[in-house]
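Removed: one protein chain of the complex. Kept in place: all other protein chains.
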Amino acid sequence: MTVNVGVIGVGMIGKDHIRRLTTVLAGAAVTAVTDVNLDEAKRVAGSVPGGATAHGTGQELIDDRAVDAVVVCSWGPTHEEYVLAAIAASKPVFCEKPLATTQAACRRIIDAEVAFGRRLVQVGYMRRYDAAYRALKAVIDSGDIGTPTMLHSTHRNPSVPGHYTREMAITDTAVHDIDVSRWLLGDEIIGVRVFKPRKNSLGGELEDPLFILLEMAGGALVDIETNVNIRYGYDIRGEVVGETGTASLGAGGPVTLRRNNLVADEVPADWRERFIGAYDVEFQEWIDAVRDGGTFGPSSWDGYAAAVVSDAAVEALHSGERVAVDLGDQPDLYA
Amino acid sequence: MTVNVGVIGVGMIGKDHIRRLTTVLAGAAVTAVTDVNLDEAKRVAGSVPGGATAHGTGQELIDDRAVDAVVVCSWGPTHEEYVLAAIAASKPVFCEKPLATTQAACRRIIDAEVAFGRRLVQVGYMRRYDAAYRALKAVIDSGDIGTPTMLHSTHRNPSVPGHYTREMAITDTAVHDIDVSRWLLGDEIIGVRVFKPRKNSLGGELEDPLFILLEMAGGALVDIETNVNIRYGYDIRGEVVGETGTASLGAGGPVTLRRNNLVADEVPADWRERFIGAYDVEFQEWIDAVRDGGTFGPSSWDGYAAAVVSDAAVEALHSGERVAVDLGDQPDLYA
Amino acid sequence: MTVNVGVIGVGMIGKDHIRRLTTVLAGAAVTAVTDVNLDEAKRVAGSVPGGATAHGTGQELIDDRAVDAVVVCSWGPTHEEYVLAAIAASKPVFCEKPLATTQAACRRIIDAEVAFGRRLVQVGYMRRYDAAYRALKAVIDSGDIGTPTMLHSTHRNPSVPGHYTREMAITDTAVHDIDVSRWLLGDEIIGVRVFKPRKNSLGGELEDPLFILLEMAGGALVDIETNVNIRYGYDIRGEVVGETGTASLGAGGPVTLRRNNLVADEVPADWRERFIGAYDVEFQEWIDAVRDGGTFGPSSWDGYAAAVVSDAAVEALHSGERVAVDLGDQPDLYA
Partner (left out) sequence: MTVNVGVIGVGMIGKDHIRRLTTVLAGAAVTAVTDVNLDEAKRVAGSVPGGATAHGTGQELIDDRAVDAVVVCSWGPTHEEYVLAAIAASKPVFCEKPLATTQAACRRIIDAEVAFGRRLVQVGYMRRYDAAYRALKAVIDSGDIGTPTMLHSTHRNPSVPGHYTREMAITDTAVHDIDVSRWLLGDEIIGVRVFKPRKNSLGGELEDPLFILLEMAGGALVDIETNVNIRYGYDIRGEVVGETGTASLGAGGPVTLRRNNLVADEVPADWRERFIGAYDVEFQEWIDAVRDGGTFGPSSWDGYAAAVVSDAAVEALHSGERVAVDLGDQPDLYA
């Protein structure tokens, strides 16, 4: 029932995925780890809930019978080797982007997976899992705005580290916009141009911002703004322009639609749609508190207060008058 | 490490919590269930991942040594009995609202818990776990808008079932607003009034909408609009008015601030803040696909396409010219 | 063709109305003024475009045959006398609020006007002329949100002068909300309550904010928040709650509608709707520049540049290539 995962690479991202697999999500355990730094792998293995084996190499980890599926978070140039090994072992493998660092390496992975005859590889393009992007794709697929003719994609960072290069604005930054362009429009890219607007002086010598145009096979035109020293925040925006309207990413929320003389956001249909996420948080925190002896949420006192006030409000409804509320003293337990 | 949960009541809400505990959240298992309808309890027990015991009574379930913690989702009038039994058994208990159906019953629970000397009871006021409400509380507690003087709370439903009464507008609907008033303002209610605006004809004879005023001990005034036949959607809004500004619930997202001559929403500080939820979804869906043999997300082909387009874009950056992109034929595996 | 206006009271508001009548609007001239401070009246008369007579009393001004219509901007307690005199002289009179300072005085004006048999009096409730309020009223009257059941009205000021009293929160501040309640809902008020939320410490001893409830004859309930020390800005908001949706004042712009599962703003239907105001500003500034020898707007150089760039763009459209643009040197005249 539980999926046993082996994690290759326990740097910042690897550790975060281990945390996620063991303390956030249902149905998974981390049973093995490895890292180029074996001591670090051993230390992490010791801290994994339930314990995990620290392997000396990725191949050993992949061969471990206690590993059902592999997560690759190591340095990019090692991705090809581990992904190919996982395919050879017939094990599902989640590979952080990039899949590999060269086109030829990507092709070798594709060939191996096609030869295997079933998909085993997933690449870490996580925007496809973002609620706003998914809502955007749903609007496109619904046909509500007609066939897309353009996509405006904006990718802004407050700042970047000193080793960031102009090529990284494409390979590390715009690569996300490139992936969502293909996914949102359901189409391949057939041409690309890059323009260099006036340089942002806050980026020093860096060629920043960039303005990238993608031509899709079906004719749609995509423009991508990358702006990685803009200070004011991390701002991801996207607007798909259709024949009869447009749809934009909301701010971490629902899509904004321009249609029928309105610019509109959706109102939820019911409480489930609005608050379903809150229920998940409520119960996860309760489970964690039960297990760790932590603090609980709304208390008996809260339940009591709600009862007293509700009764008073019903009385006020009936009488039309002000009704006083007196809860009495609160026990220290609930302070 | 795993918290074993017993669930009393396997109606719609009970089933949803079982689903949540077993397929969404980390660290929990459902090991026992019971219901006034024992056959239904048995059927649900059989479908729980890992299997669960179906008990004949709530007391038996609470006494089960395989139960670490109890969730009460049964009919309101039974809550007191089960919560008191859980306290007697020294087991944490999560009780769906209401805690109990009378003030006296709530008091008996408080007395038992105080006598026990440690909190065991949590009541299901889930708005406190909603991201927007939490962001709203964080603004209040930061002091950024000064001491609160008012809270405007709006609770709108498209429609309600035929058995809904005007008292339920208070005890089932506004009770959520009552709880968040106490929680957001960190204060108790000392008086209440209920006003009856013009009746909404879509609610037939129902006294709807209502307009409720709550006086807080510290002087703040709360108004609550309940409107349960307003058709256009489920719309929950809240604005806390402070001495120097106000803060409002965003639409399922961040807070809207009125301060310093601006009405403003926050921009995320970094990608983690913006996309952290997407990573959780990404991995949960991957685990589910690994376990169930379902469809994976972004493919090797997607990784390859990103590599090819990125390379082309880097070339375009260097040359200043259009660069053609040709991916070759896509293997059927990725269609 | 031109309406000759006499202005009683040349304080701040009177001067502003004279400016408006003579330099902003079409079809009016100011031919006479008066003030309790005769010297000031004379000074203002001398500066009016075209010149104006300074009268010693309001009655003289009203009797002046060169006065077609009267504007009353004097101190409130004098309003009744001047409005009654204007009615006696059969002249239209625009009276700044309040119409008079007592109910009995208002009644006397009504009696005189009714006896005259035709409307002559207009009171300065200017919110009825605000584009956003008008759009709000249009939505209500369209029936798009059903019969109104509530109106939430918010009136916030950053600060008030030291002589401001809690009664003025009603008579000077909320009186605007009272007027728009009657106007928007097309209904009279039959009951009123005033609540006192926690005092804003920034207002010192002032009883501020207030929360006012109005009962309309047709059953709708109006709540008005006045908050006159809230620092962050001047914020006027209003939401009419109907049976099937709500409509809110936009920020100086169009109405925000909540209807059919959307929260939406209207998109203009055409350029006329979007830019009609700009044409007015464009021509008024041109007229003023012609008359006063001031600076003109877009120049021949701008027209030339547009022609050159347009030609280049058409060439680029045809060729698919970049087309260079060279305007040559700009003459100093256009610097």
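Note that the chains are named A, B and C in the order they appear, and that numbering of residues resets to 1 at the start of each chain.
As a convention for this text, a contact is a pair of C-beta atoms (placed from the backbone, for glycine too) under 8 Å apart; a residue touches a chain by one contact, two chains touch by 3 or more.
Being a predicted model, the structure only gives us computed values, none of them experimental.
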Inset, instruction - Looking beyond the chains shown, say which of A:Gly233, A:Gly277 or A:Pro331 touches the absent one. - result: A:Gly233
Inset, instruction - Spell out the interface residues on subunit B facing the chain that's missing from view. - result: 257-258, 261-267, 269
Legend entry - For subunit A, residues in touch with the removed chain: 146-150, 152, 195-202, 209, 211, 213, 216, 218-221, 223, 225, 227, 229-233, 235, 241, 243-246, 251, 258-263
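The definition used in the following text is that only the chains that are shown with their structure count from here on.
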Legend entry - Angle of the C-alpha superposing rotation, subunit B to subunit C, to the nearest 5 degrees: 180
Legend entry - Chain with minimal offset from the mean of all protein Cα atoms: B
Inset, instruction - Report the inter-chain centroid distance for subunit A and subunit C in whole angstrom, where each centroid is the mean of the CA atoms. - result: 49
Inset, instruction - Report, in whole Å, the distance between the mean C-alpha point of subunit B and the mean C-alpha point of subunit C. - result: 45
Legend entry - Distance from subunit B to subunit A - Cα centre to Cα centre, in angstrom: 20
Legend entry - Shared interface positions of subunit A, touching two or more other chains: 265-267, 269
